[in-house]
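All protein chains but one are shown at their positions in the complex.
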Amino acid sequence: MNEVELLNWVRGPGLNIAIGIFLLGTIWRLFEIYSLGRKKDLSAPRHTAGASGWNTIARRSLAPPGMLKRSPISYIGGYVFHVGLAIVVFLFAPHIELIENLFGLSWPALPSQVVDLATVVTLAAMVLVLVDRINKPVKRYLSTVEDYFTWAVTFLPVLTGYMAVKHLLLPYTTMLALHILSVEILLVVLPFTKLFHVFTLFMSRWYNGQANAHKGVPV
Amino acid sequence: MSRRPTVAEQLARQGVSRRAFLKFCAAAASLMALPPSMAPAIAEALGKLRRPSVIWLSFQECTGCTESLTRSHTPTVESLIFDMISLDYHHTLQAAAGTAAEQAREDAMKEAGYLVLVDGSIPTRDGGIYSTIAGVTNLQMLKDALANAAAVVSIGTCAAYGGIPKADPNPTGAKSVQALMDEGLVPRKPVINVPGCPPIPTVITGVLAHYLTFGEIPELDSLGRPTMFYGDSIHDRCYRRPFYDQGMFAKTFDDEGARKGWCLFELGCKGPTTHNACATTKWNNGTSFPIESGHGCIGCSEPDFWDAGSFYTALSAPADPLTLATSATVAGAAIGVGMSFVNRAKKGAAKSGHETATLKDLEK
Amino acid sequence: MSGLEGIPIHIQTAPHAGANAQAILAELETALQALLDTGKEHSIDLRSLPLLPGELDYLQHTLGTGEVRVEIDALGKSDVRETAYRGVWWVAHYNTLDEVMAEFIEVSFCPDIVRAQRDDVRESLDALSARLAGNEE
Partner (left out) sequence: MSASLDKGVAVLKEMIDAPIASYFESCVHCGLCAEACLFYTETGDPKYTPIHKLEPLRRIYEQEYTLLGRLAKLVGLSKPVTDDELEAWKELVYNSCTLCARCSLVCPVGNDIVYMVRKFREGMAVSGHAPDGLIGAVTRTIEIGSPMGVKLPAVQAQMKHVQDETGIEIPMDKEGAEYMVMLSSMEIMNFPEYLGAIAKIMKQAGKTWTLCSTAFEATNAGIQIGVSDLAKVIVNRIVEGAERLKVKTVISPECGHAYTALRWDGANLIGRPYTFKVLHILEVLDEFRSQGLLKTEGFETTRMTFHDPCQLGRRGGVVEQPRNLMNMVTKDFVEMDDPGKYNWCCGGGGGVSANEEAEELRLEVFKIKKRQLENVGAKTMVTACANCRIVLEEGLEHYQMDIPVVGLTELIAEHLAPDK
């Protein structure tokens, strides 16, 4: 298979399959997880301002007091790479073009220099959190093969995308194909790994927030 | 059959001088995309070449390939070579018609070692009845013709890869010559693909000239195309490539960039993924090629080009990635709902089977 | 074809216009050196190069016109012109309809095509001899 066939495959059948598996997996997993249900809380609720599932969804995006100091790399690295990913994925002109192509939605892009910078910073932050995962005893202790694998499948699309845009190492066609391929791998594994937290974290925060809001505690 | 004369003998018989022959060989080398230093080798090869027999079969096609060839601007080198070969059967071009024409085809097939040229794809659905000549299906005709053939040249994207007839939804079950061989529906013979919709006329004749001159299959790429014409991508040889490398793109067909002749990548040019000689050989007597006229390459010499998404969508944008979306969603929901029933049953069973824990249950 | 020429086409050259032409000139330099050193002839097929619009004209203009011009009439016309750089020849082969069918730049003391070919000379000799013999009869 030459690079053109690869590109044609990844942007044709490959993407189709990847999006198909992604949708299939996501819907299946969401049903599987949330159909387990939960019991109604029969105790008398206590109402406190600022305590609700929705509040917790928002509040958990911020570091609780003292935590930033205890684990600065987790927070700063985490923020930078998540925000960076969002910028790179949603504010890079060709990606917006792709989204418009798919769903007809469009919004203004950031200048490519800004996206370039965001990409480099994101890559750096991801390397940092990886180093932290290897260095920090707790993280190393908790880490499984899956943790390193999911790191890699998240890192590669950013890296190959940057290399394609900057014409590094391989010709554009090949890099573009590898970039799309890496995104497809990400899409395929997302519903079946911890990457699924992109969906479940909102419900997790809501459950926690809601259960504690019942007791009048804004968590 | 009587011994066919060699090309050199034939030229000499026509009173053509060695100088003219040398000129002819130089032009032929250029035509075959060989270096000029190959001219003597061509001369030597042609000196030994005997007129081979050729059968041209037109199947499910639009006659564009034949048009391309016959309207070509250089009725000289190619025609000279064609004069040298015996085009025993060409359904569209030959003067003979009906039974006489079919007779000519059958006669030509009596002596093994002829070359078969095919343009058009071959319908296979319902026994191949969607295209017949003189009551014979294309499939049957190809099968017969290939029996004693030395090789086959698939001219045009239809014959090479199925082309537009094979495009979704492919109502006639159209297939390429190579695909039929791979499926064992016709005898396997060496195949040279000369794709394009249509192919560049000089490429058609160049490939034929090469085969006829040297009597062998030229070097082919993974898609069966002669690398001498299809070795480079349009993008690699495009005169607008410097604009691409500098990120200067036309965004619409009438903007500043389009007027200044900037790269058409974002307007859907398939040059980076298309292999053909358009950027060097060009069309209409070397006048220009589509990109030079301000339109992106549509990738017509690549398999399934018709189904590879809009001609006007940039290569970086996907073709049609949501075709599986609905069925995937339904399948996902089916698995999910299935699991939720199974899980609820399991949890329900655990609940109904619950034995109230007592103090005894705390120790083994 | 003449209809096409009626359309005014404004050609915007690419950022590196003339890069191909420059490369060809460099190739010619090397070839001339080789011709002097070893007598090796060289030929460039202009149809096989992805020349930018205008580059052919640029090349022609740069090479200029020399002293020799030979017109050959064999299966159509051939035009052999020495450029201002002696030993560099511009060779165009036309068909019987006067369309260019191949175009080369050759580096040689004299292009092969101009020279009479040995076989032809032999045939000419035979023919001439035969003619003389016939006259004697």
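Points worth noting:
So that you can tell them apart, the chains are marked A, B and C in the order they are listed, and the count of residues begins at 1 in each.
Everything that follows uses one rule, which is that a residue touches a chain if its C-beta (ideal position, glycine included) is under 8 Å from a C-beta of that chain, and two chains touch if they have at least 3 such contacts.
The structure presented is a predicted model; accordingly, all values stated were derived computationally and were not measured.
In terms of the touch definition stated at the top, the absent chain reaches A, B within the entire complex. On the side of subunit A, touch with the chain left out of the figure occurs at residues 28-29, 32-39, 41-44, 46, 48, 56-57, 60-61, 64-67, 70-71, 74, 78, 133, 136-144, 147, 192, 194, 196-197, 200-201, 203-209, 211-212, 214-219.
On the side of subunit B, the interface with the absent chain consists of residues 335, 339, 343, 346-347, 350-351, 353-364, using the contact rule stated above.
Here, only the chains that are shown with their structure count from here on.
Averaged Cα coordinates give subunit B a centre that lies 34 Å from the centre of subunit C.
Inter-chain spacing, taken between the CA centroids of subunit A and subunit B, is 42 Å. With centres set at the average Cα position, the gap from subunit A to subunit C is 64 Å.
Looking at subunit C, one finds that none of its residues touch two or more other chains.
Residues 1, 4, 11-12, 14-16, 43-45, 47-53, 72, 74-76, 78, 93, 95-97, 99-104, 106, 112-113, 116-120 of subunit C touch subunit B in their complex.
In the complex of the two chains, the subunit A residues touching subunit B come out as 1-2, 4-5, 7-8, 11-12, 15-17, 19-32, 35-37, 94, 97-98, 101-102, 167, 172-173, 176, 180.
Residue ranges of subunit B in contact with subunit C, taken from their complex: 16-20, 22-24, 26-27, 29-31, 33, 35-37, 73-77, 80, 237-240, 242-243, 246, 259-261, 279-281, 284-287, 292.
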